[in-house]
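First the structure, then my questions, so here it is.
What you see is the complex with one protein chain gone and the rest in place.
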Amino acid sequence: MATELTDAEAVVITISAEADMILVRQMLRAAAQRIGLGLVDQTKIITAGSELARNILTYATGSRGTVRIEEVRARGRKGVRATFTDEGPGIPDIEQALTDGFSTNRSLGLGLPGARRLSDEMTITSAPGSGTTVVIVKWAR
Amino acid sequence: MTASPVGERDPGTRLRELEAMLDAIAGYALIKLDLDGAVADWSRGAERLLGHPAGEIVGRPFATFYTEEDAAAGLPASDLAAARETGRAETEGWRVRKDGERFRAATVIALIHDDDGTATGYAAAIRDVTESRRAEAMFRGLLESAPDAVVIVESDGRIMLVNRQTELMFGYDRDELIGQPVEVLVPERFRARHGAYRGGFIASPQTRPMGTGLELYGRRRDGSEFPVEISLGPLESDRGTLVSAAIRDITERREQELRLQRQRDEILELSTPVIQVWDKVLALPIIGTLDSLRAARLTESLLEKIAENQAEVIILDISGVPTIDTQVAQHLLKTVQAATLMGAASILSGVRPETAQAMVHLGIDIGRLRSRNKLRDALQLALRIVADRAGSSQEAARTVMGEWPA
Partner (left out) sequence: MTAEVFPIMRIGDTLLISLQGELDDATVLRIEDRLANEVARTGATGTLIDVSGLTIVDSFIARVLTRVVGMIRLLGSHAVIVGIQPAVAITLVELGVPMGHLHTALNAEQGMALLRRLRDHGDRAD
């Protein structure tokens, strides 16, 4: 499905300290409200973003990464898209990381399965040694 | 007539041979005029086209073939003058046959010279283009009357023709559009891509809708945008492959789709009401099947009601659910978990023996979720829980009040 960017400006935030998490949540909230997401959907996408931002702080090399928050449009609906990138060690087995290991395996608490359930779409690109990119999208109903 | 080497034949023979060749080319009438514009020589083709036999027409003026209005306006003389000036003039206009019938003629008039360069007269070749003009007129008529905006684009992307609907839809006069690149009708951010698509279409032209799956937008003169649907078709012409695009404004349709969706949402709301059956007790009778969207709505609505009513117990009645599968069970369990986080106790009611079996077979663990077969029993249990809690609440209040002197 072809997705277009809308004319709204994209926001790029460097994530390197806890204080940045607040900004990430605020910007996600702003974008979500702008496209008219209901409170529940807002909460879901902000929480998903919060999980992914915290992943960067916890697992990325130098605890550093970025997120790009932008508004997208497809099939007459608007959506929020957040792209998280880091130069971390990468995820060796994406399939495994997406399996719910939350309660049994603390080291796999990457929050990825949860973030996926909270988003409408999620795409992960990662390879050992070359960093990780996670894209999440939430569409206005 | 035996063929003889070219140089040896006399001019008269040569002319007649040429005449014979040209006569064979259907549709062309050849006339030779003297310097005053009177008919000097006449061909069989000319007789066929204009109706005058050679004997009658030789010596008559060129103006004979023009309409009264054109002759009065001096058109014959100015056409000849144009040929004198440039050596060759092309004209198009209405001409008249011997019987008075009018036809559309495309004419080429050339000044002819003898060997030492002196002008000796004119040669005129006349072609009847009535039919093709009529076809063109019909085409344009069709174009103008089309309900959609039609834009015809040349292979280099320039607009060749537009119809009235295009003017109305995009807010331009057609003069402003003809000759412009078609991308002027496309929002800026899509222009580069559009150019590429155009190239692709020219390469393999086929009648088809444009950009299936893509969101297409048109851009009006004032910069505003609107959603469109476009059908493309190739047109072969003497100027190469043209592309004809029929454009439909689908703003209305979009709005209608949105309205329908909203209606559907409202119906969903109405069909899954949360009922307050008692003070602090809410019941949610689930009827029919539960898809993800409906389940999500249900949960949201229920939780909001819990907050609104300060409910302490929720009863989920599933007697109206035909089959319990893993998906439905998951939705239910998630709803219960969320309600629990808000401090509400949950009771499942309307669980039939088959349902219980199915759930066990599916390995669904309802944990501490209470379950009753009949709604009445569920309600009884609910009231007991509420009473219990009220009791503790009173005790807690009394303790607090005991601490604070009256």
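Some notes on this structure:
A and B label the chains in the order they appear, each numbered from 1.
Keep this in mind: a residue touches a chain if its C-beta (ideal position, glycine included) is under 8 Å from a C-beta of that chain, and two chains touch if they have at least 3 such contacts.
Source: prediction; values computed, not measured.
Checked against the full complex, the candidates B:304, B:354 or B:377 give a single residue touching the omitted chain, namely B:304. Where chain A meets the missing chain, the touching residues are 18-19, 21-22, 25, 39-40, 42-44, 46-47, 50-51, 54, 100, 102-103, 109, 111, 113-114, 117-118.
By the touch definition given at the top, chain B reaches the unshown chain through residues 299-300, 303-304, 306-307, 310-312, 334, 337-345, 367, 385, 388-390, 392-393, 395-397, 399-400, 402-403.
As a working rule, only the chains that are shown with their structure count from here on.
The touching residues of chain B, when paired with chain A in their complex, are 189-190, 211, 213-215, 227, 254, 257-258, 261, 265, 296, 300. Touching chain B in their complex are the following residues of chain A: 1-2, 4-5, 7, 40, 73-76, 141.
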